[in-house]
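Structure provided below as structure tokens; questions to follow.
Yeah, one chain of the complex is gone here, protein chain that is, but the others are all in their spots.
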Amino acid sequence: MAETMLAVVKPEPKPGAEVRDVAIPKIGLTDVLVKVKVASVCGTDLHIYNWDPWAQRRIHPPLIPGHEFCGVVAAVGGEVTSVKEGDFVSAEMHVACGKCLQCRTGEAHICQFVKIIGVDDNGAFAEYVRIPESNIWKLDPEIPQEYASILDPLGNAVHTVLAGEIAARTVAITGCGPIGLFAIAVARAVGATAVYAIETNQYRRKIAQQMKADYVLDPKSEDVRAFVMDHTGGLGVDVVLEMAGHPDAIRTAFNIVRRGGRISLLGLTSKPIALNFSEDIIFKGITIQGINGRRMYQTWYQMTALLKAGKLDLHPVITDRMSMKDFSKGMERLKTGEASKILLYPNGVK
Amino acid sequence: MAETMLAVVKPEPKPGAEVRDVAIPKIGLTDVLVKVKVASVCGTDLHIYNWDPWAQRRIHPPLIPGHEFCGVVAAVGGEVTSVKEGDFVSAEMHVACGKCLQCRTGEAHICQFVKIIGVDDNGAFAEYVRIPESNIWKLDPEIPQEYASILDPLGNAVHTVLAGEIAARTVAITGCGPIGLFAIAVARAVGATAVYAIETNQYRRKIAQQMKADYVLDPKSEDVRAFVMDHTGGLGVDVVLEMAGHPDAIRTAFNIVRRGGRISLLGLTSKPIALNFSEDIIFKGITIQGINGRRMYQTWYQMTALLKAGKLDLHPVITDRMSMKDFSKGMERLKTGEASKILLYPNGVK
Amino acid sequence: MAETMLAVVKPEPKPGAEVRDVAIPKIGLTDVLVKVKVASVCGTDLHIYNWDPWAQRRIHPPLIPGHEFCGVVAAVGGEVTSVKEGDFVSAEMHVACGKCLQCRTGEAHICQFVKIIGVDDNGAFAEYVRIPESNIWKLDPEIPQEYASILDPLGNAVHTVLAGEIAARTVAITGCGPIGLFAIAVARAVGATAVYAIETNQYRRKIAQQMKADYVLDPKSEDVRAFVMDHTGGLGVDVVLEMAGHPDAIRTAFNIVRRGGRISLLGLTSKPIALNFSEDIIFKGITIQGINGRRMYQTWYQMTALLKAGKLDLHPVITDRMSMKDFSKGMERLKTGEASKILLYPNGVK
Partner (left out) sequence: MAETMLAVVKPEPKPGAEVRDVAIPKIGLTDVLVKVKVASVCGTDLHIYNWDPWAQRRIHPPLIPGHEFCGVVAAVGGEVTSVKEGDFVSAEMHVACGKCLQCRTGEAHICQFVKIIGVDDNGAFAEYVRIPESNIWKLDPEIPQEYASILDPLGNAVHTVLAGEIAARTVAITGCGPIGLFAIAVARAVGATAVYAIETNQYRRKIAQQMKADYVLDPKSEDVRAFVMDHTGGLGVDVVLEMAGHPDAIRTAFNIVRRGGRISLLGLTSKPIALNFSEDIIFKGITIQGINGRRMYQTWYQMTALLKAGKLDLHPVITDRMSMKDFSKGMERLKTGEASKILLYPNGVK
């Protein structure tokens, strides 16, 4: 086996990234070395590339980014028992401490001491990535590699959709980035009876239609609240999945949820947002949930089962495929707002 | 308006029934008179027809049976506000007392003092039926009459399927009478990832296939436990919906449910059944639920929403359509085991 | 029986109130006339008295206010079956429509068309009050009249405390008005392992101590967050019951709740409050609930059971007892901030 590999590297604390040769990671007794087949790009990777204020606080270069991928096990540490060389795998990249209250009570997704591979440690935009055995997710070879590379954001969608009752309910999704788009498919697959997709970007709206949202609304040109009320007999929707993180979208979420409904918040916000607690929350008797990561590993079982059963068609979300060497081109493409999910191939697009 | 109507009547405490003219029911201030468009036949009606021991204990002739139907409002009492003449409706036929603990805490489906229209009072196998306003369910005219006439058993299925988590889970249904068959469609619509239908009757198995169960098994010729274990990686299914009420089916239910799984019991049994509590329940940490009726009115909202969204194809279950005059022929047809849901038309099949 | 009775009346749209003779209410077939034994005063009554902006929008004089009381049945309408003359009763004063989605799915406490007796219709600050049978709550004569008169706010507390898991959990209560004080007793009775009462008013803090809060904190002189973190091993509390409605209290609630914790909001706010959604809600994975009224009638069963079992000592909250004639004195007393629950006796304090 070679000692070096090609990787995307953030070499120093400033905008940009390089693609260059680096050492292949060494693995410990409980680690798994995975040869990356396909990786995919998250908005977080663009924050790191752009070196925005969040990245300046959180990232310590040099770093190999990338936290969405699938691959094949290349080597395992001496104590690893659950996978072997050649197995097809993906991984949960939130490495929970395993010892805090949250980890010991089934809530490892909000571990107090979580470390994220690809953010706090070297990630998957490389030919090889090192993953602790506890975080490896073994996959059925029947699952397409393209889908296997996007389980991290698909898991965000599954976690959000299934965080409360959804069957036979109406659902609005505010914000149609990749996770919002995945959520359309997931909500439909688990029995949502109407999905309202709300998004300002026309490219995303077009994909939302391909994902078979029942209604695709542009809040810039339509009165979303009036439309929703008109289509729900004046009730509002049962569930809102907030995936934009924008003040207008959050405002809309509270305006269209029905009395007794649920708002699940996933979209990260950069500024404080004002709520009228009495009118928006208390009199309506609603429930609001903060959603983070994926349930370990309930969410992984759920999404694997849905994928294997053929319940999810995610292809419209995958808009670009490119060689990992062209990482910077991918970043530029993402900035245009015309791309959704971009897949990277370490050894060239197949 | 005429003063008499055609009705199926159980005239005295013995087997059989008559179709004859009777007085149209008088309504009180809070009642609704419905002109029946389509009624459908339940196994309970056959018990009444056959005058079996259950019927002998429960039924007080003369009685008009029938508790599954749809129709059009013909007249309303002076205090009725939620429907008006001409509205398309069905009804919840369990009339709960409204005053017991269960009724006052959202569990009216297990009311201590429930009366069932068509069992304890005159029912829907007639040109007209009287329903208290509280129990009327107003329907969108877009819902087909055939479906509208079977909301009672469809509601049993919806209540059972949604009595616990179901999305992204594997489900076995033991017993494919009409409710079991409906449950196949409902489970699929709300995201079950595999449905195992288990049934000894070949006619029912054929319909189970038409309802798109993933696996249809005959326990007389197949080792159901071995099959399920083989197809679930040795785990067993997440959920069993028991709809047969037969000791063998119940035995199977406990044998194939996974550790931590759910068994929801709907099928009524006529004899005691022995369980090994330690092995069957305690070590496996399972949950068992008794399911009765339909949640008032959560289940009605759920099934209406699923029907309106076009999530349920129930046609394979409807095997026979006949004029209400031919009620006795319907009973004989049911006894053959070759019919599933039989629809009755008071004024002839349209 | 007399035709007139003494009552507190808001005669016209301006500050103040009168105590004067008015007609005893007439009852319909499904109504109950209750002779009031004890009524108690809510902050809402002070808003009405003061004729503040909320009252100006909501109240239509002339009105008899008062929505907390107990009494004895004086007469019943012809169709009433659940109580009879002489029965000891209180009542749920939120009269739900019974026909909306929320009412029909066990969520009548957030009915879309609720009317409140004592706000939208004549209430209980009178010798007699008219209540629909559906809203009457029959009481065991063993329950003390003083407690029976405060079931409305006690029910708010019970509803809030029991809106999520509470046993073996740490709880903070922000705001110690009567409902917050009751919540201390309820949380302790159902197994909260530490109760932090947070309140700026020294009179209320003293009562919080009498209610046996484990820790009583003054946010003006203490660093509440530091104190809570120090006493919870740096975690924060499992549950916050927000009962102040003040921006500072809400800020505190989000600062001290642990990852994965619950914030239940009851205290009404008059202005928008800004939240940092990412830090306050999403990364922490918390759940926020709006709490309104009392569950009909789950909450009533719960509080009755707790009272009968002797699990609640509420006496410290009752600070004043006076004749209903002295209503205006009660209002002035409330304004001082030195009174908590004030009881009114229509026929003089016994």
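Here the chain labels run A, B and C in written order, and each chain numbers its own residues starting at 1.
Simple rule for what comes next: contacts are C-beta pairs under 8 Å (C-beta built on N, C-alpha and C of every residue); 3 or more make two chains touch, one makes a residue touch a chain.
Keep in mind that this is a model prediction, so the values were computed, not measured.
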Chain not shown: contacting residue from B:Thr4, B:Gln56, B:Thr81 or B:Gln112: B:Gln112
Of B:Val19, B:Val72, B:Cys97 or B:Leu235, which residue touches the hidden chain? B:Leu235
Among B:Val9, B:Leu266 or B:Met296, which one touches the chain that has been omitted from the display? B:Leu266
Suppose we count only contacts with the excluded chain; which residues of subunit C make the list? 158, 162, 166-170, 189-191, 193-194, 301-303, 305-306, 308-309, 311
Determine and list the subunit A residues touching the chain excluded from the picture. 81-82, 98-99, 101, 104-106, 134, 296-298, 300-301
In the full complex, which residues of subunit B touch the absent chain? 101-102, 105, 107, 109-110, 112, 235, 245, 250, 258-260, 265-266, 268-278, 281-292
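As a convention for this text, only the chains that are shown with their structure count from here on.
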Report, in whole Å, the distance between the mean C-alpha point of subunit A and the mean C-alpha point of subunit C. 43
Just the number, please: Cα centre separation of subunit A and subunit B in whole Å. 41
Touching two or more other chains in subunit C are residues 101, 105
